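Heads up, one of the protein chains got dropped from this complex, but the rest are sitting where they should.
We call the chains A, B and C, going by the order they appear; numbering starts again at 1 in every chain.
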Amino acid sequence: MAVETSENGNGSASLLDVRGLVKYFPIKRGFLRRTVGTVKAVDDISFDIREGETLSLVGESGCGKSTTARSIIRAYEPTAGEIIFKTEDGDSIDLAQLSLVEMRPFRRQMQMIFQDPFSSLNPRMNIYEIISEPLLVHGIGSSSEREDRVAELLRVVRLRPEYMRRYPHAFSGGQRQRIGIARALAVNPRLILADEPVSGLDVSVQAQVINLMMDLQDELGLTYLFVSHDLSVVKQISNRVVVMYVGRIAEIGTPEELFDSPKHPYTAALMSSVPKPHPSQRTKRYVLEGEVANPANPPTGCYFHPRCPFATDQCKVEVPPLVKSKDGRYVSCHRADEIELTVN
Amino acid sequence: MLAFFIRRIIYAIIAMWAVSVISFVIINLPAGDFVTTYIATQLATGNLILEAEAESLREHYGLNDPVYVQYAKWFTRILRGQLGFSFEFTEPVRIVLERNLLNTLLLGTFTVVFIWVVAIPIGIYSAVKQYSVGDYVATFLGFLGLGIPDFLIGLVALWLILDLTGFLATGLYSVEYRTAAWSFAKMWDLAKHLILPVAILGTAGTAALIRVTRANLLDELKKPYVTTARAKGLTEWQLIMKYPVRYALNPVISLTAYVLPFIISGSVVLSFVLDLPTIGRDFLKALTAQDIYLSGAVILFSGWLTIIGTFVSDLLLAWVDPRIRLEED
Amino acid sequence: MVAGAQSGAESDAQLVGESDFEAEVEVMSQRQLIWRRFRRHRLAMAATVIVALFYSIVVFSDFLATNDPEDIEAARQYTPPQWLRLFDGFKPDLHVCRLVGSRDEFLRKVYVKDCDQKVDVQIFARGYEYKLFGLTLDRHLFGVNDPEVTAEDAIFLLGTDVQGRDLYSRLMRGTRLSLLIGLTGIFISLIVGTMLGAVSGFYGGFVDNLIQRSIEIVRSIPTIPLYLGLAAAFPADWSVERRFFAITIVVSLFAWTELARVVRGRYLAMRQEDFVTAAIVAGANQRRIIFRHMLPSFYSHIIAASTLNLAFMVISETTLSFLGLGLQPPAISYGTLLFTAQNVQTVALAPWLLIPGIFVVVLVLALNFMGDGIRDAADPYGS
Partner (left out) sequence: MTTETREPPAPLDSGFRRNDDASARIGDASARNDDMSGGDDGVSARNDVASGGNGDSPVAGDAILSVRGLETQFFTDEGIVRAVDGVDFDVLPGTTMGIVGESGCGKSITAKSILQIVEAPGRIINGEISYNPRPETNSSTDLLSFDANSNEMRAIRGGEISMIFQEPMTSFSGLHTFGNQIDETLRLHTNLTKQERFDLGVDWLARVGIPNPTQRMHEYPFRFSGGQLQRAMIAMAMCTNPRVLIADEPTTALDVTTQAQILDLLQRMQEENDMAILFITHDLGVISEIADEVTVMYLGKVVETGPVFSFFDEPKHPYSKALLTSIPSMFTSSRERLPSISGSIPHPQNRPMGCAFHPRCQSFMEGTCDVREPELASVNEAQEVSCFLYEE
């Protein structure tokens, strides 16, 4: 599915270009651990991330959004596909082709923020050791320079530098998430992959972290790949959103486009399912029938067709490609141009 | 379930083969071959064996063959039921084993029953009334039972009984019943004699089972399905017995098949202290006399029994757990 | 939507308040936290003290002994224990009561305690010569201050055996040997277990499968018959040292499986942890991830498993030697000491011969409590 995605004038604007990314996990059984099947966690997806923007991956659990992020940063080995990254020097390099050792220098340019503020910090290391680790492994600075850098980073994420000798267990969830952000910022990366960074936090703390992330983006010119299942958060933070369903992309668009005039029936259902923020907006919901498809044994054709009210015979056999629709949006639906969808 | 079953059978066969190799190695470890041992025993009883005769014996048993051929021959003989000759008892190994088989199985079975009957209620109580005095007592006794070697308990018990009553509580039968035919009187005599060894043999198992039951049940009691059951209006005991106890005991009960062979092999040491007429006692005699065919056979069969027991336990566990039983593959 | 919405922009700049944590907890490392949790475990603490005492016996066994453990005194066979008395009336005076031996009508030796005749016991008394840290010494913690003491004047705190050897001094020696076997065994199983566990977890796939199946097979072999069979197969004419190592290997034969299982399990669990992914993403290499991030998280689990293994090994040695299949005289261990009490009639005659059994039980219990305590402290949520 070679979609020409890096547009908006000159192709140079995209920092990361994912083309035909595939990640299958084998299901192993039996005495000889034979592979008896595959979980198609990410099944041929393409999108790009432009410099300075926040691109969000949304979808329900098991849709492959986290796997996508982890494959991009090579925490998982992608099964197939290209991950073209534009380096600081302006070169384009396919990260998927690199060995893990070759990958190491590029890790300075892309870092990750994790969901669980408890398990993402090594409980046996203090804050200084945690934040300075990326500096240490890349051999950046002397130990006193690293200490200054950690102090600076702590101030950047609004924590007291004096606390750098303390251990993670002394901090609350929101504070730990700030520590995780400081670690990600340590090597001045250009791309940050945030995997559900606020879903482990109390709601009253979420806004602090989101605001911090948006401020840092403005101050440091960061690019975010933001993975979340929380559509409200996604709407708040993103420039563009990729909607995923069972390992495939349903639709790509700006939050306004997707939330106000979805093109894909799944997007519409998803948006309609989000609870309204005020009781006066209670409406009859568009309740999606049936269950999410099993990525180990997905249906034929469009994965969404068994639940889709608009499905035709074509949908049952033919996989819809992700194509540019008439008004310049990307949708993978055979009937995108025929059907009218509204979210309430 | 079928794939699971086949996988388990393959494991079991490999394990049984591994045990046979180990047994063979043990048989062949002592310096010299068994003909040397045989000559020595014969000499001790006053029989002189000529060098030629020894050589023909070696030929007959294939002792001049390469090791793997010896193993193959030995193994095929075992499979045909020819277990060899016991020098210590001067009769075929098979006869020696059969003589005390019943006693051994009786002792093992009663011990398993004893362990379940004592340990499971205590384990359940201990978990449900966590941190109560009874729980502490049970936990401490459990540790004690695990920490004291069987033979020590046996010795102390024997000594105390001897000291207090002047009665030497050894053996499984009183002298007058030792060779008598089975009768109610003999069974009653056996029952009296079984109490001490069963209790001692069961101590460690009971202690272990109390700990396992308690730990499993404590884990289960925290699970959300217990809260669901409570919210239905069940009484505390009804719900504990129906749900978490079922969960906690599934693995425990399925272990029955696995525990029996362990108890039989574990009875070796106690049989020695209490002079019980079991295969274990014969085994120990065979070991000290380097009676290789008998000891090899015991090691082989207790190993095989255990492997079969493990296999049956796994199947039972799979059977009681619908998640495994109904797995499609 | 809401009147009077607050402006929260500046509140982000608010720094972490001091009041957020208790002053005591905040700077503690994970190791300190584990230690603190462990200290709260009273029983485990007491057990640790006991284990430490046992290990001091390993080092100072000769210093603690009163008589030469090898000395045979046929004239003093089956002497009952002479309890150490600290006071004479109300006057502090370390002594034991003299035992007067005679023969009864069956010509058996009987001893009568005569507390009018005191045998003085002194601190740092001179006794038989021994080596400690390369020095030849003859001072003992306490004893009768005379290297050439006669049997009549010697003290036998825990009585004597059939050959009139001092059980107390032999027990000090036996502790040394039994614990050394355990320690050597732990060392072997630690190396084999952690290596195989690490390899199994790290490489996965076929290697993992092979190692896991081997562990299952080893675990399904009944321990006692195999131990006995192997021990019995050692030639009777082996030297004490050779037998020592052979028995050590036998007792560590099964102990490695548990360690391998623990290490592999922890390794696999750890690999899923986000902080390990974070280290990968940071660009750390394999070595740093394993040694800096993963291993420190299972130290305590390995220590706990080893402690429990040690108890198992002490029991195994004792049982084997008790049956005459493990260590053999003249080696002195718990097992060989109990070997002299194999017979109930002997026990009835000289019950103090079972005292080594009490040592075994106390040691094994202490190791169990300590191991459990470490495990609980290392992993408060259960493993």
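We take it that a residue touches a chain if its C-beta (ideal position, glycine included) is under 8 Å from a C-beta of that chain, and two chains touch if they have at least 3 such contacts.
These figures come from a predicted structure and were not determined experimentally.
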Can you tell me which of A:102, A:145 or A:202 touches the chain that was removed from the display?
A:202
Quick one: which of A:139, A:279 or A:328 touches the chain that's been left out?
A:279
Out of A:15, A:83 or A:233, which residue would touch the omitted chain in the full complex?
A:233
Sole touch to the unshown chain from A:141, A:173 or A:299: residue A:173
Which chain B residues would touch the chain omitted from the figure, given the whole complex?
222-225, 227-236, 242-243, 246-247, 250, 320-323, 326
For chain A, residues in touch with the removed chain
60-61, 172-175, 202-208, 210-211, 214-215, 229, 231-233, 235-239, 254-256, 259, 268-288, 291-292, 342-344
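Just so we're on the same page, only the chains that are shown with their structure count from here on.
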Once you find the CA centre of chain B and the CA centre of chain C, what distance in Å lies between them?
27
Residues in chain A with touches to at least two other chains are numbered none
Send over the residues of chain B in touch with two or more other chains.
11
Under the definition above, what is the set of chain C residues touching chain B in their complex?
213, 216-217, 220-226, 228-235, 311, 315, 318-319, 322-325, 338, 341-342, 344, 347-348, 351, 354, 357, 360-361, 364-365, 368-369, 382
Of all residues in chain A, those that touch chain C in their complex:
32-33, 70, 73, 75, 104-105, 107-108, 111-112, 114-116, 119-124, 126, 133-134, 137-138, 158-160, 163, 165-167, 169-172, 175, 180, 183, 187, 207-208, 211-212, 215, 277-278
Within their complex, chain C touches chain A through residues 1, 8-9, 11-16, 20-21, 25-31, 33, 205-206, 209, 273-275, 277-285, 288, 293, 296-297
